[in-house]
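Can you read through this structure? Questions will come right after.
With one protein chain withheld, the remaining protein chains of the complex are depicted in position.
Now for chain A:
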Amino acid sequence: MASNDMTSNETAKHGPGGAGTGAHGAGPDIDQETLLQHEKDTLTHTPVHLMELEAVGKHYGNIIALTEVTMAVDMGRVTCVLGDNGAGKSTLIKIIAGLHQHDEGTFKIMGEERRLGSPREALDAGIAAVYQDLAVVGLMPIWRNFFLGSEITIGRGPFRRLDVKRMKEVTKSELAQMGIDLRDVEQPVGQLSGGERQCVAIARAVHFGAKALILDEPTAALGVKQSGVVLRYILQARDRGLGVIFITHNPHHAYPVGDRFLLLKRGKSIGYYDKKDITLEELTAQMAGGAELAELAHELEAMGGHGELVDQVQAEVAETTGQTPR
């Protein structure tokens, strides 16, 4: 498989310093090592990142959607991208996934500068994306979705046909391995719950040897419990050695699973932290902009707004700034 070639390449590039760092993704026995590596690595000390963006920018016509964004993704690590609506999160991952191309800065994969022309190119480079709005084809059965674009075939020439039986078996067992217990792989994906759908897309990316997995707000439309399920799959993907980019606007989802956090606001990076350098409270405060929230509380009060709402905002101000409400 192509992914194995890439993996060994990566080992070579790591050189003496990164002893054995590359051999991940081959099986569950690597987990320990991955976790150990965690402790040692810092933002700057990894010799070659799985992916690296430097001062990347993108504009749509005269709309500047992204400027000066720098971040890195490594194997067995979760990089979280946080930001409000319109911050440029989707734009960022569309560049990485080959749907759009950047106009400024450099984008390196395994230390090599790249510009991905199509999702196919990204997939060939081991980057798989699960989009918030386009994950799966609802009317098609689960197994057809699972293998869409990478179908298993038997036979040659004009008699090349789908290996339906094998595809169904693999779908069932891969999903079971991810801990996803599905009723029937013939079921149309549209009948699954939002969380299950995300999980099918994640399991698919993992199965096809993705080395990098991008998740665009997978928890945005989900309830608390379902969000928890998806977060668990993110950790599972990480433990299988994948580099994960997790996009969300919820710091409470990002903090428990993330190793690094990139904060975006109006297309600009307003912070890039290693987990050890930031607490959940700080992250939340950065995200919400504590001062802005306080201002909002005042405004609402001045408008003689609903008491309950004001209380709520004040409580949030308190939470984000660590002060007690008056």
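As a working rule, contacts are C-beta pairs under 8 Å (C-beta built on N, C-alpha and C of every residue); 3 or more make two chains touch, one makes a residue touch a chain; residues count from 1.
By definition in this document, contacts and distances are computed from a predicted model.
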The complex lacks one chain in this depiction; which UniProt name from "Nitrate reductase-like protein NarX", "Cytochrome-c oxidase, cbb3-type subunit II", "PqqA peptide cyclase" or "Xylose transport system permease protein XylH" does that chain carry? "Xylose transport system permease protein XylH"
Which of A:V48, A:A97 or A:M110 touches the chain that is not shown? A:A97
Of A:D103, A:E151 or A:D239, the one touching the omitted chain in the full complex: A:E151
Touching the left-out chain: which of A:T106, A:Q177 or A:N250? A:Q177
Using the document's definition of touch, tell me which of A:G76, A:G195 or A:G209 contacts the absent chain. A:G209
I'm checking contacts with the chain that's been left out. Which of A:Y131, A:Y233, A:Y255 or A:Y272 qualifies? A:Y131
What is the set of chain A residues that contact the non-displayed chain in the whole complex? 1, 3, 25-27, 97, 99, 119-120, 123, 129, 131, 133-140, 144, 147-151, 153, 160-162, 164, 169-170, 172-174, 176-177, 181-184, 191, 204, 207, 209
